[in-house]
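A protein chain is absent from this complex, but the other protein chains hold their places.
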Amino acid sequence: MASLPECTALLLRREESRLYVTINRPEVKNALNKDVTEGLEAVAEYVENDPTVRSVIVRGSEGTFCAGGDIKGFKKSFETPPPEEGADDPIATGNRSFGDFLIRFNNLPATTIGVIEGAAFGGGLGLTCVFDVTICMADTKFALSETGLGVVPAQIAPFVVQRLGLTTARRIALTGARFDGKHAFEIGLVHFLVNDAEELEETLKKVLKGITRCAPRANAATKKILMATTHRPIEQVLDDGSKAFAAQLRGEEGREGVEAFLEKRKAAWVEKIE
Amino acid sequence: MASLPECTALLLRREESRLYVTINRPEVKNALNKDVTEGLEAVAEYVENDPTVRSVIVRGSEGTFCAGGDIKGFKKSFETPPPEEGADDPIATGNRSFGDFLIRFNNLPATTIGVIEGAAFGGGLGLTCVFDVTICMADTKFALSETGLGVVPAQIAPFVVQRLGLTTARRIALTGARFDGKHAFEIGLVHFLVNDAEELEETLKKVLKGITRCAPRANAATKKILMATTHRPIEQVLDDGSKAFAAQLRGEEGREGVEAFLEKRKAAWVEKIE
Partner (left out) sequence: MASLPECTALLLRREESRLYVTINRPEVKNALNKDVTEGLEAVAEYVENDPTVRSVIVRGSEGTFCAGGDIKGFKKSFETPPPEEGADDPIATGNRSFGDFLIRFNNLPATTIGVIEGAAFGGGLGLTCVFDVTICMADTKFALSETGLGVVPAQIAPFVVQRLGLTTARRIALTGARFDGKHAFEIGLVHFLVNDAEELEETLKKVLKGITRCAPRANAATKKILMATTHRPIEQVLDDGSKAFAAQLRGEEGREGVEAFLEKRKAAWVEKIE
């Protein structure tokens, strides 16, 4: 097990197969800046290289998930001169890198869980769209706030469409919609709706228990297949899937899983979670 | 501001940034015919060329949205002789043009709102699928009525799938389903369900207010990005999006939006709607 990355804007904690990540800029409601996104990139790197990480739990410090982008940072950008003809635009390049990060996080081999409390605006709402499982407090406030600021939700738009469908994405993006956790649950932005901290922790524990019932490599292979359906022809997804199936069935996990089932016992990979 | 197009089958009214369109063939429950679709094409042309139009509100006259296609017109088609080998078929060509219209309307740069009352059958249901926001009376009657008439919902099918997903589209298309506004809301065909005229106008006003909170060009650019996700690879959507982001942030709207936010005042583009 490699040591955890050092991140100035994140708190990290490892417990067995679980990695807990807390965005830690409470003074600005955990708004995304370079420190946060670089930290999350380091987390992605760590998880991609350590197959013993089976779940990644992400939340914000002090009861707020993420208030969005760094609006004071936007103001500084006004002074960035436009690029010369043919040169790269540093504003576009900086913006584009958040899209690459979201693609990467969307495809992490571990199962990812977002715990959404307080607020998820702009980029925070975008981040909410790339977790495998999302647990949300009913009173969380959501908004795709970009167009109200005169800018566009450029890098998060495809992930919002992937999560909510085009119909809902159009409505919330073009009408400056502000909504709460209950509505987020109704439109499918989040999976579990909870009303207080106790219910939140119980739901999280239940989800984590569910994840440990799944064989680790089988889960990673399944996620890869599911994500491939978004951009590859079905025949190719099925071809690759059939090879993954054979590899899993012949491998250690398939043997253990089938034997455990027939012997009516828990498989070796099931963890106890207190 | 260009003058409004002349349309025999539509009533048009412009109020500030809002264009109100009423399909006006009450004697046939606003069934679609050439006059209606040519009128809507003229509306699209007008909106595409006038960036001061920020919202387009479409409804039907006398409490009925649109009873579908022109079935008596279908009858005349029986006498249209099949085309000669290799020639275009006027029935196919006429049908196909409705699909082109729906693509165009689906991509209008302004934010579009459908107000659905009374009935939306066949092509009327198809049109319901291409608005950004849809407000619906609970007792509205819906049906994909084509297969009951021995024909196919050929041009609207892709938009029905885009709006409802394949699962629901299959069910309602293949079982001759007739359903009301309440069910339309449950399956995601419409966004807001209202019970009477007063609630309808209040909801419409709230949606229009939300739209004016969004910067006009930012909204148009956002809609372009969202629609691109339906047919372009995500990397290209993100590339183009990052350029749109930089242009908006450096432009007038970005500056005004960020300054208004930091100064805790309304941005210049917010309109008062009585």
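Think of it as A and B in the order they're written, each chain with its own count starting at 1.
The criterion applied here is as follows: a contact is a pair of C-beta atoms (placed from the backbone, for glycine too) under 8 Å apart; a residue touches a chain by one contact, two chains touch by 3 or more.
Just so it is clear, the structure is predicted and the values come from calculations on it, not from any experiment.
Peer 1: Going by the contact rule already stated, which one of B:Pro26, B:Pro51 or B:Gly148 would touch the omitted chain in the full complex?
Peer 2: The single option touching the absent chain is B:Gly148.
Peer 1: For the full complex, which residue in A:Thr64, A:Thr111, A:Thr140 or A:Thr167 touches the chain that was left out?
Peer 2: Of the listed residues, the one touching the omitted chain is A:Thr111.
Peer 1: Of B:Leu4, B:Val28, B:Ile71 or B:Ala138, which residue touches the hidden chain?
Peer 2: Only one of B:Leu4, B:Val28, B:Ile71 or B:Ala138 touches the chain omitted from view, namely B:Ile71.
Peer 1: Could you tell me which of A:Val36, A:Val53, A:Leu102 or A:Val237 touches the chain that is not displayed?
Peer 2: From the options A:Val36, A:Val53, A:Leu102 or A:Val237, the contact with the absent chain belongs to A:Val237.
Peer 1: Which parts of subunit B face the unshown chain closely enough to count as touching?
Peer 2: Contact residues on subunit B toward the absent chain are 71-72, 74-75, 77-78, 80, 82, 89, 91-93, 95-96, 99-100, 103, 146-155, 157-158, 161-162, 165-171, 173-177, 231.
Peer 1: Over the whole complex, note the residues of subunit A touching the chain we left out.
Peer 2: Output for subunit A: 111, 132-133, 162-163, 165, 188, 191, 207, 210-211, 213-215, 218-219, 221-223, 225-227, 229-230, 233-234, 237-239, 241-246, 248-259, 261-262, 267.
Convention: only the chains that are shown with their structure count from here on.
Peer 1: I'd like the angle of the rotation relating subunit A and subunit B after CA superposition, in degrees, nearest 5.
Peer 2: My answer is 120 degrees for the C-alpha fit.
Peer 1: Taking each chain's centre as its mean C-alpha position, how far apart are subunit A and subunit B in Å?
Peer 2: Computed from C-alpha means, the inter-chain centre distance equals 33 Å.
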